[in-house]
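Let me begin by handing over the structure; questions about it come next.
Excluded from the complex is one protein chain; the other protein chains are retained at their positions.
Naming follows writing order (A, B and C), and every chain is counted from residue 1.
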Amino acid sequence: MTTIGHLINGEIYNDNNRTQDVFNPATGKAEKKVSLASKATVEKAIAAAQEAYPAWRNTPAIKRARVMFKFKELLEQNADKICQLIGQEHGKISHDAAGELQRGIENVEFACGAPELLKGEHSKNVGPNIDSWSEFQPLGVVAGITPFNFPAMVPMWMFPLAIVCGNTFILKPSERDPSSTLYIASLLKEAGLPDGVMNVINGDKEAVDTLLTDQRVKAVSFVGSTPIAEYIYATASANGKRCQALGGAKNHAIVMPDADMDNAVNQLVGAAFGSSGERCMALSVAVAVGDEAGDALVEKMQQAMQSLSVGEYSNANNDFGPVITQAHQDKVVGYISSAAEQGATLVVDGRNPKVEGYEDGFFVGATLIDNVTASMDSYKAEIFGPVLQVIRVKTMEEAMQLINDHEYGNGTCIFTRDGEAARYFSDHIEVGMVGINVPLPVPVAYHSFGGWKRSLFGDLHAYGPDGVRFYTKRKTITQRWPSSGVREGVSFAFPS
Amino acid sequence: MTTIGHLINGEIYNDNNRTQDVFNPATGKAEKKVSLASKATVEKAIAAAQEAYPAWRNTPAIKRARVMFKFKELLEQNADKICQLIGQEHGKISHDAAGELQRGIENVEFACGAPELLKGEHSKNVGPNIDSWSEFQPLGVVAGITPFNFPAMVPMWMFPLAIVCGNTFILKPSERDPSSTLYIASLLKEAGLPDGVMNVINGDKEAVDTLLTDQRVKAVSFVGSTPIAEYIYATASANGKRCQALGGAKNHAIVMPDADMDNAVNQLVGAAFGSSGERCMALSVAVAVGDEAGDALVEKMQQAMQSLSVGEYSNANNDFGPVITQAHQDKVVGYISSAAEQGATLVVDGRNPKVEGYEDGFFVGATLIDNVTASMDSYKAEIFGPVLQVIRVKTMEEAMQLINDHEYGNGTCIFTRDGEAARYFSDHIEVGMVGINVPLPVPVAYHSFGGWKRSLFGDLHAYGPDGVRFYTKRKTITQRWPSSGVREGVSFAFPS
Amino acid sequence: MTTIGHLINGEIYNDNNRTQDVFNPATGKAEKKVSLASKATVEKAIAAAQEAYPAWRNTPAIKRARVMFKFKELLEQNADKICQLIGQEHGKISHDAAGELQRGIENVEFACGAPELLKGEHSKNVGPNIDSWSEFQPLGVVAGITPFNFPAMVPMWMFPLAIVCGNTFILKPSERDPSSTLYIASLLKEAGLPDGVMNVINGDKEAVDTLLTDQRVKAVSFVGSTPIAEYIYATASANGKRCQALGGAKNHAIVMPDADMDNAVNQLVGAAFGSSGERCMALSVAVAVGDEAGDALVEKMQQAMQSLSVGEYSNANNDFGPVITQAHQDKVVGYISSAAEQGATLVVDGRNPKVEGYEDGFFVGATLIDNVTASMDSYKAEIFGPVLQVIRVKTMEEAMQLINDHEYGNGTCIFTRDGEAARYFSDHIEVGMVGINVPLPVPVAYHSFGGWKRSLFGDLHAYGPDGVRFYTKRKTITQRWPSSGVREGVSFAFPS
Partner (left out) sequence: MTTIGHLINGEIYNDNNRTQDVFNPATGKAEKKVSLASKATVEKAIAAAQEAYPAWRNTPAIKRARVMFKFKELLEQNADKICQLIGQEHGKISHDAAGELQRGIENVEFACGAPELLKGEHSKNVGPNIDSWSEFQPLGVVAGITPFNFPAMVPMWMFPLAIVCGNTFILKPSERDPSSTLYIASLLKEAGLPDGVMNVINGDKEAVDTLLTDQRVKAVSFVGSTPIAEYIYATASANGKRCQALGGAKNHAIVMPDADMDNAVNQLVGAAFGSSGERCMALSVAVAVGDEAGDALVEKMQQAMQSLSVGEYSNANNDFGPVITQAHQDKVVGYISSAAEQGATLVVDGRNPKVEGYEDGFFVGATLIDNVTASMDSYKAEIFGPVLQVIRVKTMEEAMQLINDHEYGNGTCIFTRDGEAARYFSDHIEVGMVGINVPLPVPVAYHSFGGWKRSLFGDLHAYGPDGVRFYTKRKTITQRWPSSGVREGVSFAFPS
């Protein structure tokens, strides 16, 4: 059985530390092992990044950007292989993996604009003959810690931008599905990146804690669940690092009485069940305003869900695949059951899907639950499975209050035709990413990704313009030249 | 004896909690008392700020800015009174206080540009007929905690910008010299600021800890010493707040052999001894490259220092005043003595200045110490007194290594005529604010203030463009309208 | 009878050239005369501006901005006097004049942000150790030529920004109502502006042509009618100047069937008749989509217009005043008559308003014309009077086609509740300033004002960010320092 290693200083490295199984969630079988880095291995990576830093920092931004231009080409050329690696370990259907990869590539495209993005601010004559300007300089060695659900995209929210800004990088991807990430990172060398600028460490808490406490690591970007995000943020901050830590979500869509219902249902099906709902932007709660809207929504959803198909990644007819582990499957099923027990209506029950040939896979079918209330366990938690819950309210204010009361504030959406409703909603909702008739309002790569409340810890959002600020620090220079020397001939005698 | 209270919801409030003496450092006598807020009092202020928030947030930025236009007028009209209050409690000479106030006003001027500064980013057609834009929305209730050395300026690094961004504010100024700060804050009401938007709490650790842990406070800006800054940053971060905490400094000037020496000395006198050296940007170490430069520097400094006069704030002929407390006076004198004991040369000794009529004042005279080395206690610590230490090195690289090895990285300066030397220095020095022939490279109000290394904890610098980002959070909205309704007559029948 | 002179180099100057009568349009009587500058007088102003330029250009932006901070105070203190001067010569009611002044002051407020607005772009390491930055430097002497309809506001679209950018200015206001403009300009001296930086020339074509052809004038901003704008633009361009020339308008509002009709009518009354319709953003055509909307609109407009009162400027109960001249009154009346003759329905006829005590004033009453068509003379021309014409169409596309076919493209508006209709309209309408339920979509001072098609000639819009670019030119500096000199001791021997 293959053991997946680390990428340090341009070479694959295996430290014979502990290992962990990597499963194919569609078969339920462990097909590979992944090495879990020791503290020493992580420090080896940090040392490599540290050594590569001075030369990379001094490389002009346009040259750093050209590595990303080439990297984009290589990602596109090797897209099929990447999607296959994602499918085998994460389970998502190839077209979904291709979508993920494309969103990742968009961040590489943004990073290609580094020379423009890194422009500083220049002020002539802040005083008489005194000029001042601010530069945005790299931080040094920075780290990223990423989750299983987007093994290609989320790492590419981080390292392309960090690297074009002049930093060197250490990535600790999820140990559940590390292969696509490692392969992607290896393409950077082919794209011309000097060894040591990008390093990948597979591992668990030992690796993470080393990154969080080593004084050579200047910043940490994290995406994962809220309790871990909170730990990462507090630990990194207490160790003097800058940190952005993105956590969990519970994304609501308000369905207004004037919504284009067919369109809304169409959108909700993809947003709720795509990638088995294992997305931090998955729409997991629909809030119907008025019973007419609620009845129509539930009926049309039920219909639309009949054609959904769950299965193995390589079959393009499937809509979504298994969840990531046996334990997670149990958890999702548990939440569905609890909703039913606590009084909700189980309209479509996905607890026992039949997936022929994959009877041991970690599958959960698309599930629709009506008449959910705010006090149910299934409402409070982030389920991270293919489950859409419907709450019915009487007014838009009531719907908004629900959202504003929830601990998370990642994404949200409203379905309406009304300009005033949309504007009021987007202004007053306490959520960082807002969709108006857009159910998955993930910002494009040239904006930035970030939730509010307990969905993000830190000042700056991920990727986009905020990412540039996160991966650079400001230096302000104020300059006055002393009374003229050579200009007025003080130092040099001119022939008479 | 007057007891200085708090400003809560537009009214002066005194909670009869503990009090502390406020000294006139020139006379050495306690002339007032200041109330130290209880937890309940701080919570009263937080509640006031919380209540004022929704209406203030919804006030158009231009209207918020107009309060600052008026506030600038009032600060200018009342400048003399403010300088007097500063002089009585802090001790700095009136012209120095006027300079401080002016730098504070510059931050108010910058805040007047709020409508421009708060512009978001708008993208048409991020997809077909899909638009996306990012807004910068206020955070809610935010707090500032400020030091004794700039009772007017440092608070104005914070609250004008925080307030024009739509936040409501709680300021905890230094309990050593609170009167000018309180008076300044009271002018905001006259400028038209609604009650509760700006609140001032005098206090000590009890007040600080309440601000750091109350969940209604969304962000904390701090300026003070590094150990406290570190505590503030770790505590605020662990409580889920955004935080910027500015700490100590040890600012070096490199004097190159080609420097315009008269100009350099001129600049150094002000930068080292102005405000008794109680500035986080004070130049406390001169690094002479080559003994010729060193000898010339020491000789000319010695000469220039003869005309310096230390004394009481209201005498405009004085150059600087007392230090802040008896304890601090002892500390400064202790460092001078230790340098002499550890082998440095005490060229000008300010340990026993005579200030007629103010024999009990906390005065230390301007002090020059030559042949200092990196291992001396006086070099390692931030003395925060009128003491300039000279280190002699052989090369510019050696000088830069000294600076890069120091734990602080606030400000630094090079004196040279040479373009290459200046550029190399500014590029490779690990310091956030760099002067080229400018000894106090405090960024102007439209840039941002921030050190590197252990001089600042946080992602974003204080005031200026970074201040705007610190006091706002990004919300990204993605909008698509459903297929045409009214436009194509779906909903409305037109008469035929 | 007073003769109004010029402001040159800080002094009022009268050149005894030709003069012209200045009327009070409410009484119909000439009450003052205005001097019309000779070529020599204009050249005297240019020379003054030229001489003041070098010192003003070198004044730090923050100091230039502080003149504007003070100027704002003075404008607010003298608002009543300014409104009176406007009323006496232009005729607009005092509350309308106050509104105009306020919009002018907003441009002064924007100009106060000069230090931020003038920041250049700085790029570190465009090549190895090569830096490059762009500065925005002033142009030199620039000129503004402004119309009668906003004697306070339109000049303030220009000179505050031009001046804070470091230029010196020559203003040629309208000779119909020059007094308020001249008075406003005179306040700048009190605000601390050095003599010669701001100059005012009253005059006619002789003055204009001197400004357009003198090589010392680097740029011309113009607001007026399209034929003159076209002449100004072609002449200034052929003389090597940069030019922005704003011309005429015909602003349409589309009233959709789902519009909030009461609100729409409310807005239209002000937008069509305010300031007697003598605004380049006046809404002069309402396009009703569907006859239901058309009927409701006409009926409600007719009702709303009953309470409108036309009269003299100082009576605050009046809604609007006279038009500017006898000739213009005749022209407006002529267009009304022609519409009736060409088949339109004259719903409310304002041709013979009775204004007691002001029987010789140039008054036209509020007029509503229904069933107008695109071929009528009254539709093709810019009437610039208190006349609202209604066109009825069947579809929104038809309404938009009308607008896109008109030669002007200044402002437009749609009344609807529907998000999709609003977005489609704003995207596809060939007009520079678009309102969604906002009938006079004049951009705020921190955006920029400009029409499309034959409403503006030039690349950059007026005031706001575009104004900054118009009044500055880019200089790009690329810098590399030769191999180290003083740094490596090439030039200086260090003692061994």
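Keep this in mind: contacts are C-beta pairs under 8 Å (C-beta built on N, C-alpha and C of every residue); 3 or more make two chains touch, one makes a residue touch a chain.
This is a predicted model, so every value here is computed, not measured.
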item: Sole contact to the chain not displayed, among B:K29, B:K81, B:K124 or B:K380; value: B:K124
item: Contacting the left-out chain in the complete assembly, out of C:R18, C:K39 or C:R469; value: C:R469
item: Omitted-chain contact residue, chosen from A:M396, A:C413 or A:V431; value: A:M396
item: Interface with the unshown chain - residue positions in chain B; value: 58-62, 115, 118-128, 133-135, 137, 416-420, 422, 436
item: Residue ranges of chain C at the interface with the undisplayed chain; value: 121, 123, 126, 130, 132, 134, 230, 233-234, 237-238, 240, 242, 259-260, 263, 415, 417, 422, 426, 431-438, 441-444, 446-450, 452, 454, 457-461, 465-466, 469-470, 473-483, 485
item: Positions on chain A contacted by the hidden chain, ascending; value: 62, 65-66, 69, 72-73, 106, 109-110, 112-113, 115-117, 119, 124, 129, 131, 256-258, 289-292, 394-396, 416-421, 423-424, 427, 444-446, 479, 481-487, 489, 491-492, 494-495
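Operating definition for what follows: only the chains that are shown with their structure count from here on.
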item: Classification of the chain A:chain C interface as same or different, half of numbers criterion; value: same
item: Centre distance in Å when chain A and chain B are each reduced to the mean of their C-alpha atoms; value: 36
item: Chain centre separation in whole Å, for chain C relative to chain B (CA means); value: 42
item: Residues of chain B touching at least two other chains; value: 417, 444, 446, 479, 481-483, 485
